[in-house]
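Up next is chain A:
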Amino acid sequence: MITRRSVLVGGAGMLALGSMGRAAFGAESGKKYEIVMCAKQEGISWFDDMRKGVEQFAADFGANAYQIAPESGDPAKQAQMVESLIAKHVDAILVVPNDPQSIKPILEKARKAGIIVISHEAQSLAGVSNYDVEAFKNEDFGALMFENLAKAMGGEGKYAGIVGALTMETHMQWFKAGLEYAKKNYPKLEFVLSEPLEDNNDEKTALDKVNETLKKYPDLKGFFGCSVSGSSMAALAVEKLRRKDIKVVGLGLPSINGVYLEEGYQAEAQCWRPADAGYAAAYVAYKALKGEPIEAGIDLKRPGYEKVTIENGVVYGNATLVLTKDNYGDYGF
Partner candidate 1 sequence: MRTSENIGTHVAPAGVRPAIGFVGENHIMELLRLEGLSKRYIGTQALDAVDMTIEAGQVLCLAGANGSGKSTLIKCVAGGETPDSGKIIWQGQAYDSLTPSQSMALGIEIIYQDLSIFPDLTVAENIAFHVVQSRHRSWVDLREVDRIATKALHELGADLPLHARLGDLPIGARQTAAIARALTQDCRLLVMDEPTTALPSRDVAQLLSMVHRLKSKGMAIVFISHKLDELFEIADRFYVLRDGRKVGDYAPAELTTTRLSYLMTGVEFKGEKTQQEFEQIATPLLVVEDLRRRDQYHDVSFSLRPGEIIGFAGLTGSGRTELALTLFGLNPADAGKITLAGRPHSPRSPREAITNGIALVSEDRHGQGLFARKAIMTNIASSVFERSAGRFGLLSQASERTIGDTWIDKVRVKTPSGEEPVQSLSGGNQQKVVLAKWLATDPKILILDNPTVGIDVGSKMEIHDIVRQLARQGRGVIMISDDLEELVMSCNRVFLMQTGTLAAEFHGETLTVENLSSGLRQTS
Partner candidate 2 sequence: MKPQDTGKKVEAGGATQTRLLARLLGRGVGSQGGLSLLAFLIVVYVVMVALRSPDFLSLASLFDLIRSGAAWTVVALGVLVVMVSGGIDVSFLANAILSAYVATVITKWTGLDSLAFALIVAMTIGALVGAINGLIISLFSLPTLITTLAMQGVIQGVLMVFLGAGPITAGHMPKSLRYFGTDVLFEFPDGPGFVGLSVFVVPLVFAVVATWYLLNRTAIGRATYAIGSNRLAAIRCGVNLLKINLVIYAYAGALAGLMGVMMVSDIRLVDPVTLVGNELLVLAAVVIGGAKLSGGAGSVSGVLLGMTLVTLLNNTLVTIGLSASWNKFFIGCALVLIASISHYRAKMRNLRQLNFDNI
């Protein structure tokens, strides 16, 4: 194990040297860096917004940065697209993987070919990619979600919540950190379930489960949703029951949860801005290509990414975006 790791580290060092050489060459000849974002899927507003960030970066830094994605969210198609980027020998690949496990060997191949690889929404790929860029630490995001919930509920009362699945690591990190935070800071809050509900990212399931829970606990005052389907369907269930007294918070998008924020069925929604994440990821790649140091405290020139922290190959911003009735209209994703 030890020897293997040291070999890996050594390899990475050599790769870094290699890419520095390329970077120097690129700078000398005045060639534009080709930095390509391979997103999860075409045609959905989240990644349309991310494209804006990547294109903004291209404009700001004069790089040839652009975004591609498979028509459907098909991991195999995405892997193919990354393969062709390797064949084309682009300078850097940014990737939001549909399936981190299956794309791993292809990213390794890209690294071997001397291409800078930056992943997003895939902490498990840190070490495989040069860096993984995240908008926030999951613990912070969860604590903030419960803070918002507690405030909306006036600091007391019963609440319940839903996650995608009890096996989804990210959702459970948010939930656990949030629950701990709430226990410490808002002792009058009471989580009525033994564990959160699961919606399996299916809206119908989420709607039925939330509805059943609201019926079983008529004195419920708050509800959180760690999935977009969970929070939006909780808001819809509240609307169907006309129970604005139940405060819903959770992960949400302006395009989906906006209606509920507008009409007051959801108090607040949290997310991060895909455009900024795309911009930040491209910037990290650019810095790596130029051979500039990537260390804690660097400024990636986007709100929330002004002073990033770095742990185990993951670059964390502090870029949680809280959507309310007043600001959701500013965003188009």
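Regarding selection, all candidates are chains of the complex that A comes from, given by their letters.
Going forward, a residue touches a chain if its C-beta (ideal position, glycine included) is under 8 Å from a C-beta of that chain, and two chains touch if they have at least 3 such contacts; residues count from 1.
Only a predicted model underlies this, so the values are computations on that prediction, with no experimental measurement involved.
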| item | value |
| --- | --- |
| Selected neighbour of chain A [touch, this complex] from 1 or 2 | 2 |
| Chain A residues touching candidate 2 - in the complex, by the definition given at the top | 42-45, 71-72, 166, 194-195, 197-198, 200, 202-205, 207-209, 211-213, 215-216, 218, 232-233, 236, 239-243, 245, 255-256, 258-260 |
